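Below: one structure in structure tokens.
Every protein chain of the complex appears in place save one, which is left out.
Moving on to subunit A:
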Amino acid sequence: MALRLVTKNLSSRISPKLCSASLLHSHATSFGFKEVREEEKSQMVGKVFSNVASNYDLMNDFMSGGLHRLWKDRLVSKLSPFPGMKHLDVAGGTGDVAFRILESVNSIKRRALQDPLNDDLQEEIRIYVCDINPNMLDVGKNRALEKGLGEDKSLVWVQGDAEALSFEDNSMDGYTIAFGIRNVTHIEKVLSEAYRVLKRGGRFLCLELSHVDIPVFKELYDFYSFSVIPRLGEIVAGDRESYRYLVESIRRFPPQEKFASMIADAGFQKVEYENLVGGVVAIHSGLKI
């Protein structure tokens, strides 16, 4: 369902099971189950997202039965944003996560207004929404206008690559990436960039479609992904291939434990993950000290 952030994907040589991180540096990479060259991959993913951008929200709702809203809510509640926070939402072109963070902070502020003693909660939050695909960013900007947030200085839209962020070291309190890290070529690069830009005490949170291990549910889920979703994509968005890429790229993504150890290797502490809906999605989190 919700995919974002364009670049490339994992290396092709990843066996579906565990593999050492060094293998991720190979020059052929995967586009779904197909193997392609790294350079082509980023263009192909870029095309996918340009294709789906206009129908993105509609398809998310269709494919997840609206659940993706709850997952994003859960992500933001795990983040527990606070006033005065500087947050970076990578691969968040459509602003879904950013709007939720803003909403959550505004409700804290409203509460704080009733308490005159507590003036340090009135600081401005700043959310940087970073996405490599301008089409996705346009969707987000338009939605901000619709919500009446067009003039809001809290939201900053940046086009940029998650593997080479344009932000300074130790400048962010929080980092989220929702349904994006699956589409990048070098996961470790993205993780080390996240570690670099975060302050001490800053947190990394990643919401991603992951692996289901519950026996019967797994079969149902596989049937749903390979048979229903591409057809749904064809009917609703008129684009079967893009959605086939989506389900295949999910299978290519490292399983929860493996991804958690990659996060720890990037330097994060207190690495945890939480499975939602039996592992259809997982929220990984890490703390920089």
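As a convention for this text, contacts are C-beta pairs under 8 Å (C-beta built on N, C-alpha and C of every residue); 3 or more make two chains touch, one makes a residue touch a chain; residues count from 1.
One rule holds for everything that comes next: contacts and distances are computed from a predicted model.
A chain of this complex does not appear here, and its UniProt-recorded name among "Large ribosomal subunit protein mL46", "DNA replication complex GINS protein PSF2", "60S ribosome subunit biogenesis protein NIP7" or "Ubiquinone biosynthesis protein" is "Ubiquinone biosynthesis protein".
Residue-wise, the contact with the chain that is not shown comes from A:M85, picked out of A:M44, A:M59 or A:M85. One chain of the complex is left out; on subunit A, the residues touching it are 78-80, 82, 84-85, 112, 117-118, 120-121, 173-174, 198-203, 256-257, 260-261, 264-265, 267, 269-274, 285, 287, 289.
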